[in-house]
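All protein chains of the complex are present and in place, except for one that has been dropped.
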Amino acid sequence: MVEEIKRVVIGEVVEKRPQRVIVKVEKENFASTLNALKALSFNRLNLLTAIDFIKENQFEIVALVYSDEKKVMSIVKARIPRDNPEIETLIHIYPNAFKYEVELGEMFGIRVIGNPDSMKPFVLEGWGDLPPLRKDFDSIKYATEHYESRNVEVKYD
Amino acid sequence: MVKEILTLIFTPILAFFVGIFLLGFKRKMVARIHRRYGPPLHQPLLDIIKLLSKKENISHGVMFDLGPVMYVGAAILTVLFLPIPGFKQLTPFGDLIAFLYIMVIGSLGMALGAGESGNPNASIGIARALTLMLGYELPLIIAGNTLVIKYGTTDLYKFMTLQSGFHWNLFLLPLTAIAGFIATYGAMGEHPFDVVVAPQEVATGPMVEYGGKHLGLLMIGMAISTYIETGFFVILFLGGGANILTFILKQLGVIIVMTLFDTVFPRFRIENAVRYFWRWPTLIALVGLLIVYIGGK
Amino acid sequence: MIREYELNIGPNHPGIHGNFQVHLKLEGDTIVEAKGNSGYLHRAFEKLMEQRTYLQNLALIPRVCVPEPDINEAAYAMAIEELMGVEIPERAKFIRTIVLEAARSMALLFHFGGTAAMIGNYTVNYWAVADRDLMVDIFLKLTGARVYHMYIWPGGVRRDTYPGFEDDVLGWVKYMKERLPEYDNLFFKNPMFMHRARGLAKISKEEALQMGVTGPNLKATGVKVDVRLDEPYAAYPYLDFDVPVLDDGDAWAREIQRRLEFELSLNLIEQAVKKMPKGEVWKKMPNPFKWVIPEGEAYARVESSRGEYGYYFVSDGTDKPYRVAIRGVSMPHMYPLAEKLLIGQKLSDAPFILETLDICPPEIDR
Partner (left out) sequence: MELQETLEEGYVEILDHLRKRSLWMLHYCTACGAIELPPTITSRFDAERFGIAPFVTSRQSDILLVTGYINIKTLRRLITVYEQMLPPKYVIGFGSCTINGGIYWDSYAIVKRLDLYLPVDVYIAGCMPTPMAVLEGFRTLMKLIDEGKANGWKKYQENYEYYKENQRKVLKW
């Protein structure tokens, strides 16, 4: 299976396990790789998410695509810069990527070109702070600041 | 004369308590079918007391408040037109046709009240209630008129006396009895025709905005209308009973049979419910009418 | 022109499991447009998991999906085992299969109750939830908790089964097999249910494959895709079974598909209990408080009662996961699929259609 993917994809292809193939590509041909993989019987987009590598100041977009016939899942990854991150939409390849992209916009602040409500709220209502899943957003500080908790001093006698 | 007036005053109260008993029995029986114990028999009474003891209440306008009042008033009026064993009640002034006419005023009152509440669920509920009424009125009227042709009179009291001594209409006119049963079953809003107060689809339909005292009144009206519908069926087809006790026992029998069906069926869609009513029960009622018509000649 | 109005199958709704809102635009009784609005159960699991060590996460993850918590524990444990390259003992595999299949049958019973109550047959709801409760008691004895078991953890299972576990489970399976004909006569073979569900909200095979639909919704359209067959985990390689598939793809087919899968999981439990070997139950892992998972990434998949449920795991060698992405099953079922299916349907069918798709709102908001 790996050879077919190698022929079709420009980028580093590694077979981690018999049913897991990791494909690392450049930012520009992320959408084209997925298009090629879809033609190669990878018909289902399982998950589209991002990982915040704050040390290298980069986001990593991860798309898990699965082929029902060949029973193989390939993890397609691409690195994008962390300041004003943008990717093109994948709706025309996988229709169910729509809400994943909206979630990317809300949780990481990644703008998706071509997705009608890319930066619109999906899960949070009236959220003013940093996108929450970024590493530099501190949830504990936010929680203790905004929500009063019951100040119970625990006495160990 | 004084006896007559006293019974006129006490019939609604009797109807209310018998209705409470029937509703309580129904909830207990449904619970037993669900393999659990279920509430005590007087639970509907406790519910009504709790509802009437609500401290505050909201109102969406005068008609909203008058809706339940009209519902209960029409229910009491209808009860007075229903004869009790041994008493003529108001039957000389209004016979079967008048009774069928008055029976409708109650739900019209609720519809006017709920329409005022402005909640879209309520208006959908009213539209469903009125269309369902269109459905079950047809077989009910045909079944009623079959009896009129058979007995030659429209006086409900005579229906009762003519059927005494075990030749009930259930055995003499089985087809009309079946059609009448399905129609009263639909009028009671039992399960396949539970379309008006479907909690999952329209959040209890017309009663969505009613709470507290309004809902208490509506529950009183519902208890009385349970008595009316089962009583109407008993008078038409089960011979009405010599004294009040057999009358109530027969009503209990009707409730038991209805609950057996109620817990087993899922719900119709509203258009299928009306289509069902106009197909099978109406057909059976017409065949019953034909039999009586040809037989009678 | 019929006046167009809006209605919410809102968060406060007796039918929908959990907190979820569908905003409908209606013309008369037919739905013109449906837009989901989720986020009422958002607890930021992925952020919280980054702030907890691997051991602390064990208490957090079952709370993602309420009707079926064990799939989270299994996916979490399998991801860590893959990262650490650990092979769990035989007996632990069988216990995991029994726990997962029992959780599936409990979730399916809960679902049958919900579907029947949605179209008005409350008796099935009262029966199904009561029968499910008998299995919950067995879990209470086995794991100490009714719903959130925290029983499957990396390296195997927390402790061995209590004496008499086998006959309890076999007793429940025998009891459920006797009860199934009653459910069939009351609900699945009920002409009213067939009349209401046949031909309702039909999904075609291509549409389902393209939209990322998995589980009974996909198998009802004729595609045999099941993680237990494609990538067998736990003790499924040792059990011989075949997943049933229907092919009309409408609401009726989805329900009957779940009914067949319920029967399949009963047989699987029976097989697993009979074939369970003796032996230890937990592979010794290093001291859990100082758990350090080697760097790397892993994706673990489990077949839940709704479809394929997965954890995408990235670890950076410290004692806290760097990033965990949860592949919720209901995300594709709700957003492209349910919003498309509801258009043109009657209002009285809308909650019923949402229920046959078995959408679990916490999986969407996480």
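Labels A, B and C are assigned to the chains in the order they are written; within every chain, residues are numbered from 1.
In the analysis below, a residue touches a chain if its C-beta (ideal position, glycine included) is under 8 Å from a C-beta of that chain, and two chains touch if they have at least 3 such contacts.
Computed from a predicted structure; not experimentally measured.
Interchain touches from the omitted chain, evaluated on the whole complex, reach A, B, C.
Considering the full assembly, C:48 is the residue among C:48, C:157, C:234 or C:300 that touches the omitted chain. For the chain missing from the display, the contacting residue among C:11, C:89 or C:222 is C:11, taking the whole complex into account. Among C:147, C:209 or C:292, only C:147 touches the chain that is left out of the view. Mapped onto chain A, contacts with the missing chain fall at residues 124-126, 129, 132, 137, 139-140, 142-143, 146-150, 152.
Within chain B, the residues in touch with the undisplayed chain are 27, 31, 34-40, 43, 46-47, 49-50, 53-58, 199, 203-204, 207-212, 215. Considering the complete assembly, chain C touches the hidden chain via residues 10-12, 14, 17-19, 39-44, 47-48, 51, 59-60, 63, 66-67, 110, 113, 125-127, 129-130, 132-133, 136, 146-148, 362.
To be clear about the criterion, only the chains that are shown with their structure count from here on.
Centroid to centroid, with C-alpha atoms defining each point, chain A and chain B lie 60 Å apart. Between the CA-based centres of chain A and chain C the separation comes to 24 Å, rounded to the whole angstrom. Those residues of chain C whose C-beta lies close enough to touch chain B in the complex are 5-7, 13-15, 29, 116-123, 126-127, 130, 186-187, 190, 192-193, 195-196, 346-352.
Residues 17, 19-20, 22, 43-47, 49, 51-52, 62, 64, 68, 71, 73, 75, 94-96, 98-100, 107, 121-125, 132-133, 139-140 of chain A touch chain C in their complex. Here chain C touches chain A in the complex through residues 38-39, 42, 44, 46-48, 51, 82, 209-212, 214, 223, 225, 230-231, 297, 299, 301, 308, 310, 312, 314, 322-323, 325, 327, 331-332, 335-336, 365, going by the rule given at the top.
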